[in-house]
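Everything below concerns the one structure shown next.
Here the complex is missing one protein chain, while the rest keep their positions.
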Amino acid sequence: MFARRRFAVLKDLLEYVGIEPGRLHFSWISSAEAAKFQETVLAVTEAVKALGPAKHMIKDIRKVA
Amino acid sequence: MSTTQEIAAQIREAAKRLLSEGKVDCVIGFAQGTVPMREYPYFAYTPEEAENLTWSRFCCNNLSNFLVRRPKGQADKVAIVAQGCVSRNIVGLIKENQITREQVYILGVASPGMVDRNKVQALFPLKTITEVTEDGDELIVKGLGFEERVPTKKVLRQNCYTCVMRNPVIKDEMIGEESAPTHGGNIDKVAAPWEKLAPEERWAAFQETFKDCIRCYACRDACPLCYCHVCFVDEARPQWCGKTQDEADVATFHILRAFHCAGRCTDCGACESACPVGIKMRKLTSMIEKDIRELYGYTPGMDLESQPPLSVYKPNDPQEFIK
Partner (left out) sequence: MADKILAKDKLGEFLGQLKKDRQVFGPQAVEGKAQWAPLQAEKDLLWEFSNTHLSPKDFFFPQTECMMRFVNQASDEQGMIMQAEPELKQARALVNIRPCDAKAMQVLDLIFVQDQMTDDFYWRDKRDKTLLVGLACNDPCPTCFCTSMNCGPHSSTGLDALLVDLGDKLLLRTLTDKAQALAEGLPEAAKADLAQAAGLKKAAEESITSRVGMDQVNAREVMDLYEAGLWDRVQESCLNCGTCTYCCPTCHCFDIQDEVQGTIGRRVRNWDNCMSWLFTVHGTGHNPRGTKKDRVRQRFMHKFKYIPMKRGGEIGCVGCGRCVQLCPVNIDVRRVVNDMNA
């Protein structure tokens, strides 16, 4: 419940600086909800794949001086 | 309204009285700097030292910062000169159990709005300014080969225009009279400037704002919220944040520092005033505080009673983003 507030702010902050919304997902899943867990993981993976490789916050030490 | 010079004289008198009566061991205020537009935090331990205290529109540090960074055993009972934002940060420090109310004697003062030295310098590009003095509503700016008057209203710090509380929210003694609580500006109109950009334009705006960062951490170190003994950027095991000038490392520092201040920032502007390269980090922090106001109806440091928004919850808090 405390985390919910922090995540709400974090989500808005990351979108504000230009991180695509599809890269950040939140879900309530109890340890008894295996099916929901599976569905969520699939949905997250698909959403991130659809966006393609991240463009920001990426440090590639092969490229940087 | 009293002039800042009159307030300064009253601060000196109050400080001398408190020190000579033994009510406090130290008075934290400002003394006149050795360069124009830069008064500096000063610690007066004797009535004689209190003579060095001053007050002006060039007092850009947040003095509450020095309540939590003092070496142990050095002056346990202190008096502090506090305008609106500083008093709100003192409230924050009390709520976060960093200091007690009893430990600090607050010499409250209404903020006249502080001058942004970068704005004044920008009026005289590449010229050397040698002296700036206040004269009523104007600044007299003297430099090598010039002297001009500048309306003070034009060169205040951005955060001072949209200040929501110029008067101290808690105090033991008021120096001078209270002023109108706000400066007239509306923070919600100017906060979060990148919100009006398209999502794909925002990263570029963020990068442009922070491109000159040299990672000196003056913004963090000038901030009364950043009292962690070990900041996350200084953690070595694990090392959360790279040390290089790579965009990702610099961005990580600024995003996370801003996030750590969520629901706590009083928009005092000390970070921007401290920055040696003129970065406007309020473009980031103002968004978070606007978000906190919209989501939880909270403005940091306004009173001792209300609970910090990220330390509590309500069953019906917004959660559309959770699937």
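For clarity, chains are labelled A and B in written order, and residue numbers in each chain start from 1.
Keep this in mind: contacts are C-beta pairs under 8 Å (C-beta built on N, C-alpha and C of every residue); 3 or more make two chains touch, one makes a residue touch a chain.
On a predicted model such as this, the values are computed, not experimentally measured, just so you know.
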Listed residues B:P47, B:G242 or B:P308, member touching the removed chain: B:G242
Listed residues B:Y40, B:Y161, B:F259 or B:F321, member touching the removed chain: B:Y40
Option from B:M1, B:A122, B:A180 or B:A204 whose C-beta touches the chain left out: B:A122
Contacting the left-out chain in the complete assembly, out of B:M174, B:V190, B:A205 or B:A218: B:A218
Touching residues (missing chain, whole complex) on chain A: 60-62, 64-65
Hidden partner interface residues of chain B, rising order: 33-35, 38-43, 61, 65-66, 69, 71, 121-122, 125-126, 128, 130, 144, 214-218, 220-222, 229-230, 234, 236, 242-246, 273-277
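Methods note: only the chains that are shown with their structure count from here on.
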Rounded Å distance between chain A and chain B, as computed from the means of their C-alpha atoms: 33
In the complex with chain B, residue positions of chain A that touch it: 1-2, 4-21, 25-28, 40, 43, 55-59, 64
Residues of chain B that touch chain A when the two form their complex: 192, 194-195, 199-206, 242, 244, 246-249, 251-252, 255, 258-259, 262-263, 284, 287-288, 291-292, 295-296, 309-313, 315, 317-319, 321-323
